[in-house]
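To start, the structure under review is shown below, and the notes come after it.
Omission of a single protein chain aside, the complex is shown with its protein chains in their original locations.
And now, subunit A:
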Amino acid sequence: MSRLRGMTLTRMCAPYALWALHFLAIYSLQGLACARQLGRERVAGLEIMTWTMWGLTAVILAAIAWQAWRAGQIRRALLASDDAGRADHARRLFMVVLCLLGAAISALGVVFTASPLAMLQTCA
């Protein structure tokens, strides 16, 4: 039952918040690299800052995936419960679906935003 209660508005919005965090972080890191020469040394062909931004992208994508996995767990628990047809049940299912769709669109947003890293130098 506690698993069913885990679906809150905050959790529903978490994937988007992770997208926002990623966006803010890579924009700030890029600014630091260019204005303060932070992480400009090259390692294995790429600047440390580029590696950092790729790493951050991976971490954020993992966090979004974890949110989606948790939402999936709640969804499975809801589908397996005996309360189908009750208003509470339908409402939670609605929020879980919103969370899963939000995770998909946020992951797409993170990939889309990070894709210039593969094409441009940090301070091009």
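We take it that a contact is a pair of C-beta atoms (placed from the backbone, for glycine too) under 8 Å apart; a residue touches a chain by one contact, two chains touch by 3 or more; residues count from 1.
Everything below uses one rule, namely that contacts and distances are computed from a predicted model.
When the unshown chain is looked up in UniProt, the name that turns up among "ABC transporter permease", "Protein-arginine kinase", "Lactate utilization protein B" or "cytochrome-c oxidase" is "cytochrome-c oxidase".
Residues of subunit A in touch with the missing chain: 8-9, 12-13, 16-17, 19-20, 23, 26-27, 30-32, 34-36, 87-88, 90-91, 94-95, 97-98, 101-102, 105-106, 108-109, 112-113, 115-117, 119-124.
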